[in-house]
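Removed from the display is one protein chain of the complex; every other protein chain stays in position.
Per-chain numbering from 1; labels A, B and C assigned in written order.
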Amino acid sequence: MNIHEYQGRDVLRAHGLPVPPGQVAETAARAEAIARELGLPVMVKAQVLTGGRGKAGGVKFCASLEDVTTHAGNILGMDIKGHTVRKVLVTPAVDIAEEYYLGMLIDRRSGQVHVMASAEGGVEIEQVAADTPELIHHLDVDPRFGLLDHQALGLGLKLCPGEVKKARQIGAALQKLHAAFVDADASLAEINPFIFTPDGEGLAIDAKVNLDDNALFRHPEYPEMRDRLAEDPSERQAREADLSFVKLSGNVGCLVNGAGLAMATMDLVKHYGGEPANFLDIGGSSNPEKVVNALRIILDDSEVKAILFNIFGGITRCDDVAQGIIQAAEQIDIDVPIVVRLTGTNEEEARELLARTDLVAATTMDEAVQKAIELAGTAA
Amino acid sequence: MNIHEYQGRDVLRAHGLPVPPGQVAETAARAEAIARELGLPVMVKAQVLTGGRGKAGGVKFCASLEDVTTHAGNILGMDIKGHTVRKVLVTPAVDIAEEYYLGMLIDRRSGQVHVMASAEGGVEIEQVAADTPELIHHLDVDPRFGLLDHQALGLGLKLCPGEVKKARQIGAALQKLHAAFVDADASLAEINPFIFTPDGEGLAIDAKVNLDDNALFRHPEYPEMRDRLAEDPSERQAREADLSFVKLSGNVGCLVNGAGLAMATMDLVKHYGGEPANFLDIGGSSNPEKVVNALRIILDDSEVKAILFNIFGGITRCDDVAQGIIQAAEQIDIDVPIVVRLTGTNEEEARELLARTDLVAATTMDEAVQKAIELAGTAA
Amino acid sequence: MAIFVNQDTRVLVQGITGRDGSFHSKGMLDYGTKLVAGVTPGKGGQTFEGQVPVFDTVADAVSETGANTSVIFVPPPFASGAIYEAADAGVELIVCITEGVPTLDMVKVMPYLRERGVRLIGPNCPGLLAPGIAKLGIMPASIVAPGKVGLVSRSGTLTYEVVWQLTSAGLGQSTCLGIGGDPVIGTTFMDAVEAFAADPGTEALVLIGEIGGDAEETAAAYIQEHVDMPVVSFIAGRTAPPGKRMGHAGAIITGGSGTAADKTKALEAAGIPVAPRAVDIVPLLRERQGA
Partner (left out) sequence: MAIFVNQDTRVLVQGITGRDGSFHSKGMLDYGTKLVAGVTPGKGGQTFEGQVPVFDTVADAVSETGANTSVIFVPPPFASGAIYEAADAGVELIVCITEGVPTLDMVKVMPYLRERGVRLIGPNCPGLLAPGIAKLGIMPASIVAPGKVGLVSRSGTLTYEVVWQLTSAGLGQSTCLGIGGDPVIGTTFMDAVEAFAADPGTEALVLIGEIGGDAEETAAAYIQEHVDMPVVSFIAGRTAPPGKRMGHAGAIITGGSGTAADKTKALEAAGIPVAPRAVDIVPLLRERQGA
């Protein structure tokens, strides 16, 4: 789960990181009031769950209250890479003498929390990684011992050679960032830039925190942070129904169990010249209600001209899926053809259940995909 | 540092252990008021830094407010093994169906936190260890992984075989006790007894917590817990002067650097028929001020008839010690003979400094001890 | 022959009394797996399916039944705890089926396993099925057949799809292994490839990959150097929209790889054909075996 900059700042501040004050506004008037309270100059920053805000004009320096009103007014409502800006963060503009990048994520290779630190802060770290990878310093954190003092200070000294006071501030920031990462069950935590003012005071200017969805049960406070308005409505619906769903632009609605098989199904739709309308993994241990929800979400998309079920049973029992399709057909007005391919655990029971319906049966994945594309084309 | 039961209860309660309510009183009237608020029956428990309160009559069940007044009145001011009772804890008397022992300490052999748990609770664990050691279950906690769920539950099941609900409560209590132990930098943490009420509710009835003196710098709140009144005044003075001191009953005041040498010096005083007045380790990195403080503390004891310095220099520099003795002699009215034996780092400088004084010099430890005993005898 | 299991594999199931645990334990029993014990705290003393004793702890189950392998079906909040317990009790192989285990729980448990030399498969995986030897997990028994093709996959149901096609084509399997697609897993693609390479019962290999990470690339390089048997691969996610599954930072430390195109390039460079469709796997394998 991705959270906004202002929420990430709260997580970091709670772990003792030096985060400048600031508040979010949903109107230009409120932004001006906040700026008045904080004192000028301020930055007005679009709160959207995507990168590249600056280039898109979503981050503005404001020397006057008029600036705040104008820029906040322009930024609120702005579209940045398909995301509508609904909130801006108003925070004091600080004098920046130096900028650094501090980041952490889970490294799949080592299976550990991986620290990245670079003196090339304030720019896109992807660019640094591509152009000058040697300027990014790396460290895996042994979960049994945590990020040790000398490791944190050592990274600080790599970023600020010979400047122990600054290195200590960076080291302390890294240790607090690591504590925040672990406590919050993050999957990514970045400060870019971590800056020093001309007086040598270290500050975390931007905060990007992604949370591990699997660990949300441990953090009853975090679901509150989810920005429901920033989600695609059908993706939100799917998430709330515990379905993994990504909306695409085609006309073949796909209902598959398992992410790998769902991707392979999409690949196959494309292979045969069709266009998938979505990625949808109904997951393991699915129950009939889940299938009903999945069908509703897919049928909400008026582009969908045919629905393709591709179910290979393991944890998911095919009779559950069949049950779900039958219940859904009873509850929803389905006006597009449905192709069903069910194989695996309890597949005979499933076929018996489906035998009396007008669903199009298919035995193989390729057959099912081709039929669905054909039916979608006929319907269109 | 040892803390009182009521303070230990606070530490455990802060870590989520089920500790019954209760407050401390310094007068019988206050005890009665607390009992009135808590509701009857209550227990009135002497708060002293020693064991065996129960046998000494320091723990009483009170069915009525009159009982509270009477028992609190009797217990307050009571002497238990040389400790005067200045506070009583008033806490609800609970129905006890079962009693267990849960304890943790640092095991010197494994170098780890060592858990002990026994179904023989509510009695002296030393007795259980002597009579039926097989009834105490042991576990070392790997500091890299902590006390794991299955280990805690496993101990719970050893104490309550087949009773998973109770075992889970014991397991949870052990994990919280371990968290308290680590967070508080304890050297010992015991709940004896951990009980179940007839309804199966687990409660920590007694709490014994000792804190690691070396870690007090991490816990600015803990020195507040120290019961200055419960300490011997000279031992308190010594502690505040950062000296390790134990008052004994002899007449040869001993000032030694290093605990081992101090003990060996005491042993030698005894060996030659004398009686040491104290154990005093002035420690490493000593400075003149420390010696002054040490001398003051020893001279406060009117039994002391001679003072024996036995200093073998390592971190402690002999010139510092000599400086301290000279300064002390200038500041304090010393009316007993002083025997000085200084050897090691900067010993020549020290001897030069001391040459002009009327101190009795000795070359070997045996010579110094024998002279001090002789002078103490002459003085007496 | 098979990898990771043999005739001495004695299985216990943690969470045997739950909905999924009991359903799939029955499946394992039906397949002939030596399922010797179940564990559910508080259900010790019960018997599962009239033949499998249930214990309160894994330690009890191991000491009473000699179990050396555990399959875990407990809910996500307790999954890593179950892994610690199994490893501590001396189990040698753990298969964790549970989906939705917090990543940092896995980060913490991995060194515990490494210190004890315990192999973990999963979490969030279908487990392992060695036809004729043992079924550990949820792979449908109906789709496998004994044979000499080794199969390793990061997916669940996609694995079944491919196994089913192998079986339908008369290509039996030595072991079918689903390692799971979570960020931190016990047995990696590489571990599986190494084990198959050392298994005399395996004579061909099918790799089922997915976008994300660089497990396929690493395995490809290893295979080119060390593996002689025919190897065929398939990568799911060629048409997946970018950025929906992986943060940019993940791409940084894997050196920019992770797309299906990257993986295909690496595999083909190592001489491993990449099937465009799942149905192309069998023909490609036959072609390689013929060569």
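Everything that follows uses one rule, which is that a contact is a pair of C-beta atoms (placed from the backbone, for glycine too) under 8 Å apart; a residue touches a chain by one contact, two chains touch by 3 or more.
Note that the structure is a prediction, hence the values are computed from the model and not measured.
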Practice problem: With touch as defined up top, name the shown chains that contact the chain not shown. | Solution: A, B
Exercise. Using the definition of touch stated at the top, determine which of B:Thr91, B:Gln169, B:Ser187 or B:Ser234 touches the missing chain.
Key: B:Ser187
Quiz item: Which of these, B:Ala29, B:Ala97, B:Leu229 or B:Ala259, touches the one chain of the complex that we don't see?
Solution: B:Ala259
Self-check item: Sole contact to the chain not displayed, among B:Pro143, B:Pro198 or B:Pro223
Solution: B:Pro143
Self-check item: Residues belonging to subunit A that touch the chain removed from view
Solution: 144-145, 148-151, 153-154, 157, 162, 164-165, 167-168
Quiz prompt | Interface with the undisplayed chain - residues on subunit B | solution = 51, 103, 105-109, 111-114, 116, 125-126, 129-130, 136, 138, 142-144, 182, 185, 187-188, 190, 210, 212, 214-215, 217-218, 246, 248, 256-261, 263-264, 266-271, 276, 279, 283-285, 311-316, 343-345, 364-366
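Keep this in mind: only the chains that are shown with their structure count from here on.
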Self-check item: Where subunit A and subunit C are represented by their mean Cα positions, the distance between them in whole Å
Solution: 27
Quiz item: Which whole number of Å gives the spacing of the CA centres of subunit A and subunit B?
Solution: 54
Self-check item: Multi-partner residues of subunit C (each touching 2 or more other chains)
Solution: 108, 111
Quiz item: Using the touch rule from the top of the page, what residues of subunit B touch 2 or more other chains?
Solution: 144-145
